[in-house]
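A single protein chain has been omitted; all remaining protein chains appear in their positions.
Going in written order, the chains are labelled A, B and C, and every chain counts its residues from 1.
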Amino acid sequence: MQPRLRAGILGGGFMAEVHARAIRAAGSEVVLIASSSPDSSARAAARLGIHGIAPNARALIESDAVDVIHVCTPNAFHSEQAGLALLAGKPVVCEKPLATRVSDAEDLVSRARISVTPTAVPFIYRYYPAVREIRSRISHGSAGEMHLLHGSYLQDWLALPTTTNWRVDEKVGGSSRAFADIGVHWCDLMEFVTGHRITRLVSALSRSHPERGSTEDAASILFETDRGASGTLIASQITHGRKNRLHFSFDGELESYRWNQEHPGKFTASNQSSESTIYSGSAELSALSSQRLAHLPAGHPKGYQDAFNAFTADAYASFQDQNVDGLPTFVDGLRAAIITDAVLTSAQSGRWVDVVGPTDGTTAVTNNSLSVLDAALTQ
Amino acid sequence: MQPRLRAGILGGGFMAEVHARAIRAAGSEVVLIASSSPDSSARAAARLGIHGIAPNARALIESDAVDVIHVCTPNAFHSEQAGLALLAGKPVVCEKPLATRVSDAEDLVSRARISVTPTAVPFIYRYYPAVREIRSRISHGSAGEMHLLHGSYLQDWLALPTTTNWRVDEKVGGSSRAFADIGVHWCDLMEFVTGHRITRLVSALSRSHPERGSTEDAASILFETDRGASGTLIASQITHGRKNRLHFSFDGELESYRWNQEHPGKFTASNQSSESTIYSGSAELSALSSQRLAHLPAGHPKGYQDAFNAFTADAYASFQDQNVDGLPTFVDGLRAAIITDAVLTSAQSGRWVDVVGPTDGTTAVTNNSLSVLDAALTQ
Amino acid sequence: MQPRLRAGILGGGFMAEVHARAIRAAGSEVVLIASSSPDSSARAAARLGIHGIAPNARALIESDAVDVIHVCTPNAFHSEQAGLALLAGKPVVCEKPLATRVSDAEDLVSRARISVTPTAVPFIYRYYPAVREIRSRISHGSAGEMHLLHGSYLQDWLALPTTTNWRVDEKVGGSSRAFADIGVHWCDLMEFVTGHRITRLVSALSRSHPERGSTEDAASILFETDRGASGTLIASQITHGRKNRLHFSFDGELESYRWNQEHPGKFTASNQSSESTIYSGSAELSALSSQRLAHLPAGHPKGYQDAFNAFTADAYASFQDQNVDGLPTFVDGLRAAIITDAVLTSAQSGRWVDVVGPTDGTTAVTNNSLSVLDAALTQ
Partner (left out) sequence: MQPRLRAGILGGGFMAEVHARAIRAAGSEVVLIASSSPDSSARAAARLGIHGIAPNARALIESDAVDVIHVCTPNAFHSEQAGLALLAGKPVVCEKPLATRVSDAEDLVSRARISVTPTAVPFIYRYYPAVREIRSRISHGSAGEMHLLHGSYLQDWLALPTTTNWRVDEKVGGSSRAFADIGVHWCDLMEFVTGHRITRLVSALSRSHPERGSTEDAASILFETDRGASGTLIASQITHGRKNRLHFSFDGELESYRWNQEHPGKFTASNQSSESTIYSGSAELSALSSQRLAHLPAGHPKGYQDAFNAFTADAYASFQDQNVDGLPTFVDGLRAAIITDAVLTSAQSGRWVDVVGPTDGTTAVTNNSLSVLDAALTQ
């Protein structure tokens, strides 16, 4: 049994709580926290049951008491703080978006490569058993060629024009909101599950409440993949009644798979002659990777925190040189930044734009020399 | 009570059966049928319980025994047969697509105007109580400004590459398949319910099984409307497990409405503080137009044939000079042809294209001088 | 082709409308109506488009213009009017309950037997394709022995204590309400689909609003069947939010079947290794009897009126000496009366009571000498 890693958390909001629970569930300890001010740090420390408070981000990152850095601050701070962690040679879990500019994300990936520091970005929807099961089935050819990849990610917490949040402020949240916040989750999941990569896209943004700033409330894209599939995605934060509905339908020649994040314990596999509902935890899960994640019997719902815990456990295992399959790293964070940039560019130009990168040289630096992107294809 | 209209049906397939049942449910009689050959006509007549057989389409149209013409033949014949009916001065119910070319559809609308002949095209999803209720609520401002109009129309009957049908043959079915068959239903419903009109769109077509011909298996569009909303639609005939799933979410500033054609007896109205499921036939239907259509108590499911019957009853009432609200006519058939043409054009050019028309002069000829397109706005 | 039967309808309410539409859809004509008063008859005639009005029930029944009698009056009148129809030697479709006393129902069955007059009682839920398919699968042994037969029939139209209706008045509606109105539908469907017959039951009645009279608002039963299964049913008219939810789960050794009347176009067939959703109209319907009823493609919803139409078409075919499978007759109406009586008796005594009959001698008189009860076993 390896020594426990000691974690430090930057940020004191909702995501800091989720990270803290996950770190503890992985058997590790949160030893330090630093939020935006001493007061804020003290409140967060009390709320989360953390004994140590660092005076600022840099002090936390450089503290000898801390082995792993968790970046849970507002978007604009991510790349700088992640960069400091890499400079300190410490493994880092950085909330998405990894950076609000592609160049910053590229820079982080380079630094991680050079310093050989392991990283992770919580694209945690990869950590539901149903998701792994579908990925396994597609990679084994159960569905034949994939033709149509479509779905949506719908929320309503910004539906009313009067609602606001730091995410709405372009300076803090970045120049994309709905797509960068939730659209990238869908794209990451699609590429992870199908092994396809988006090569071109055309987009449209909706700014329904311009009084709230310039970032989009909703984004839609049409896309093509490197293996000839077509796709459609709508990401919205203004669809009343949808709380956190990430839904996909991946349609192949022989079979279609559908999954809804709000009911994560099951998915449907349909072919011409039958539509089956398959439950996580049942004997129908054939992939080892999905069985590993389904540690409750079927019908005992697994939730968001369970997925987050599984991601964190894998990240920490990776930080301790174990091989894990499918861990999202800074390379995946860079990929999300590249797609987001393409979405903004297309919306402005009204044209289809190409989506390129990261290149192979870059992907080669994923943790444990395991190419996450290749893993999707060869599992 | 007015004299019963006597109907003649062109075509002997599945849709001919649906029309025949609807004509009888409206209290009228089917007196003649003509299918593709004498044999086929005889078989269809026996199956549908029709006593008279016409030797060919022209003979049926010109027969003195027939007051109303129903065009239920393969797509390529629609415009010619509808044109003959107009020439004979007889009201005509023509299956969609009204024509496979915009110019033909325009020509039919002109002829209908000049001959003052009433027409109808079965965009029958307008005839569910839930649809009318949502339309009424939107027109009364319950949702505020509409921002996002999104949804899908998914089928699977052509999912396997080996499945074929006359619809697959471009010469018989027309140059668009998935969009012209089902995408136009969604667009008609969206424009009917919201009162918005598509002004621009960009599209992508998927031809997953090229061995089956050149028409698309799936089509996706991003669109903008004349009132500033954004929209997304995916229409597919190759999504395993989806039988006939027309689904929409119309998201306004204050409320979102969702409806699924496969469970037509209810819809959801969501706002920031609650998500309500509303049942057709319950006291919650506030619009007269929806109460009129809901002649069964809540929980007693209404189906496709009920909606078709209601459409047909309204068409026949219109043919006898009664005012009816929301009847789809050749003008709506032309609108569908124009949108389909824009979808094909955009897919080829990779550009956003404008969607224009029909012009006001044209819309003025809808039955009973009632502008269907205006009705959506002023109900 | 046989001559059309001419129908007369007793009663002018909601059910009269449903019968009228079904008669017409079957290609027959409604020639006479008689409601509770001349005024009421005139209004109903106008609303339903019926040209002839009879001065009273007896006159309608005895009119030479009428071949078939439909009894759609309040419950207390059913047995007398059905008896008059039998006396006149005319086929009769009588709404359930056939009679509010077992002895009256027995008397009607005897009279039908002696006069060799065909009869029908609209247990119309038998006429959904999904129901026939499940029945066929069970009779072919797909599920092995049936062990648990459970479900519910839930409505809310009497949930508020202030709501009332003639059904609430014991003198007009009979001494059982929730069970006699809707519970019997579930029991008929269970016995029809599984081929099991209830042999013993214990019941509890709920009279939540005693100010509304003495009939029950809800009834629950535990039961045993002649083949060793256990069962549970709850029937309620006071469950807010449930409009007309008849639901069953028939659990066998190898497979369970579930169906919900509010979404009639599909059912689930589950076994240990998979849960399949099966759509009416799809290629997965294996029984001829279900294919016959599913005349729309999968995903095109069939509704309550479609089922009623199919029942009526079969009843009329039976009245004209055709063999039809599974038509509910007065024998089934008597069966419902016997079960209702057992429910009331058990609720009063607090004991399990036996459910016996009708005897074989009685069942032998079903239309066309076809034993409906046997048909469930031998299809």
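What to note about this one:
In this text, a residue touches a chain if its C-beta (ideal position, glycine included) is under 8 Å from a C-beta of that chain, and two chains touch if they have at least 3 such contacts.
Small disclaimer: the values here were computed from a predicted structure and weren't measured.
From the options C:67, C:255, C:284 or C:314, the residue with contact to the unseen chain in the full assembly is C:255. Considering C:65, C:116, C:148 or C:283, the position touching the chain not shown turns out to be C:148 (whole complex).
Of the candidate positions A:142, A:305, A:320 or A:345, contact with the unshown chain belongs to A:305.
Touch with the chain that is not drawn comes from one residue among B:278, B:336 or B:353, which is B:278. Annotation for chain C: contacts to the undisplayed chain at residues 145, 147-148, 150, 152, 154, 156, 159-161, 202-206, 208, 217-218, 220-222, 224, 229-232, 234, 236, 238-242, 249, 251-256, 258, 268, 270-272, 275, 350-352.
With the whole complex as reference, residues 1, 14, 17-18, 21, 24-25, 27, 49, 155, 157, 242-245, 261-265, 279, 281-282, 295-306 of chain A touch the missing chain. Chain B residues in contact with the hidden partner, per the touch definition given at the top, are 268, 272-279, 282-284.
In this section, only the chains that are shown with their structure count from here on.
Central chain (C-alpha centroid nearest the global protein C-alpha centroid): B.
At the interface between chain A and chain B, over half of the residue numbers appear on both sides, which makes the contact a same-residue one.
Inter-chain spacing, taken between the CA centroids of chain A and chain C, is 54 Å. Rounded to whole angstrom, the centroid-to-centroid distance between chain B and chain C, based on C-alpha atoms, equals 36 Å.
Per-chain CA centroids place chain A at a distance of 41 Å from chain B. In chain A, the residues that touch at least two other chains are 268, 272, 275.
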